[in-house]
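The block that comes next holds chain A.
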Amino acid sequence: MKSIKYLLVISLLVLALGISSLGVMAADKPPVVIGLQGPITGAWAYEGEMAKQSCEIAAQLINEKGGILGGRMIEIRIADDACEPKAGALAAMKLISQKDVVASVSTYGSSVCEPASNLYEKFKKVNIAYGATAVRLTERGLKYFFRTCGIDSAQGIFFADYVPRVFGAKRIAIMHDNTTFALGVAEETKKALQPKIDAGEVEIVYYDAITPGEKDFSVPLTKLRETNPDVFYFTGYYPEAALIVSQARDIGIECPFVGGNAAINDEFVKIAGIEKAKGCFMTQEPMPAELPYPESKTFLDAYKAKYGEIPSSPWPVYAADALNIIAYAIDKTGSTDSDVLAEYLRNEVNAVPGVTGSIGFTEKGDREGVPYLMYVVSEEGTFDIYNK
Partner candidate 1 sequence: MKLDKNIIFKNWLILIAIVLLSVAPFMMNNYWIDVFFFFGIYALLGLSLNIVLGEVGLFDLGHVAFMAIGAYTTAILNTKFGIPIIILLPVSALAAAGFAWLVCSPIIHLRGDYLCIVTIGMGEIVRLTLINNPFGITGGPNGVFGIDFPSLGNIFMIDNSTEFYFLIWIVVGLTILALINLQRSRIGRAWNCIREDEIAAESTGIDVRYYKLLAFILGAGLAGVAGNIYASKLMIVSPESFTFMESCMLFCIVLIGGMGSIPGVLIGAAAISLFPEVFRTFAQYRMLIFGAAMVIMMVFRPGGIWPRKRGAVEFKSLLLKAGRDNV
Partner candidate 2 sequence: MFKDNSVNMEMSVDTNKINENINSDKKEALETQELTKRFGGLIAVNNFDLKVNQGEISSLIGPNGAGKTTVFNVVTGIYQPDGGRVIFKGEDLAGNKPHQIVAKGIARTFQNIRLFSNMTCLENVMSGQHCRGSAGVWSSVFKSSYQKGEENRIREEAERRLHQVGLWKFRDELAKNIAYGSQRMLEIARALASNPDLLILDEPSSGLNDKESEDLMKFLKIVLKEDLTILLIEHDMNVVMGISDWVTVMDEGKKIAGGLPEDIYHNPLVIEAYLGKEEGEEL
């Protein structure tokens, strides 16, 4: 009996070491390998899945046109971070320590992106985030960090300017869910509204957070109804947004509902049901369905052909654009060296046609010129630009 146990322990140690040597000997293969780090498992597995599919389509389109650097195909290497900081650092290190990974599309959650980008910076690997919108990520003066998605402040500024002007709203209720993204947008919106508040034109009558993952929001909504707001701005994610809209309409909150750019999509319409979803507004970068550009049309057709439906949120499409811009930079500079790529991305890249519109990066690495639009959910559940 005793000896079996000791054998078990020894085999465990040997197994661990055996596997680790596996990592060392990955040979260098001709294709250009680009890493993708995202929440393949965990609560946001759905976002991870769409991001993976979008990058595969983007790579497929480039490879069909003959690949880059004179015929070298693009290959994607996935690292799952389950949207959790520790796993994020591990996933980043996994991609970094595989020498053939040139750069990586990394990642969805802001607080996961933070440790990962620190590691990419230290090991000089270009990494482009596609879902991390926290303003502070580009305040750190990192050389190799960029992002194709917008940042919270842009959305906040747009809301603060558009809603009082167009809706004539005086009493504004803001609700977030205490996640990095939602709190970021809510804080930036409050900051952007501050001058109007001081001038007395506008008043924030409700500012609180719900707990993500919950189902019943009747209590905070009843409290919110009593402040009878003119407009109700929810900056959280679509699962809670759908529940909030239907419960709000149930208890008699009639004021217009505005969602942040992660709040409203096909899932939102499916869960809230069409008669409660129609008429809801959304501060949103151009939605995949609405992208008027030729590149977006070919991308969405290829995506629909392979997966049957287009991605239901903007983030996966930013991941595809992140991959596109890396491939573009490698092709144009003819090298896979991180410093050359970082230099090129920061200074030379501007108005490059991409799936989500023209791609360019500011000095700090943020996406240039991300236009925010006010969308409205139509009778049939589609998203139209609200151009009153």
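Candidate entries met the following condition: all candidates are chains of the complex that A comes from, given by their letters.
Basically, a residue touches a chain if its C-beta (ideal position, glycine included) is under 8 Å from a C-beta of that chain, and two chains touch if they have at least 3 such contacts; residues count from 1.
As the structure is a prediction and not an experimental result, all values here were calculated from the model.
Q: Between 1 or 2, which touches chain A here in the complex?
A: Only one candidate touches chain A in this complex, namely 1.
Q: Could you list, by residue number, the parts of chain A that touch candidate 1 in their complex?
A: 2, 5-6, 8-10, 12-13, 15-17, 19-21, 23-24, 40-41, 45, 80, 83-86, 89-90, 93-94, 96-98, 110-112, 114-115, 118, 122-123, 134, 136, 140, 178-180, 183-184, 209
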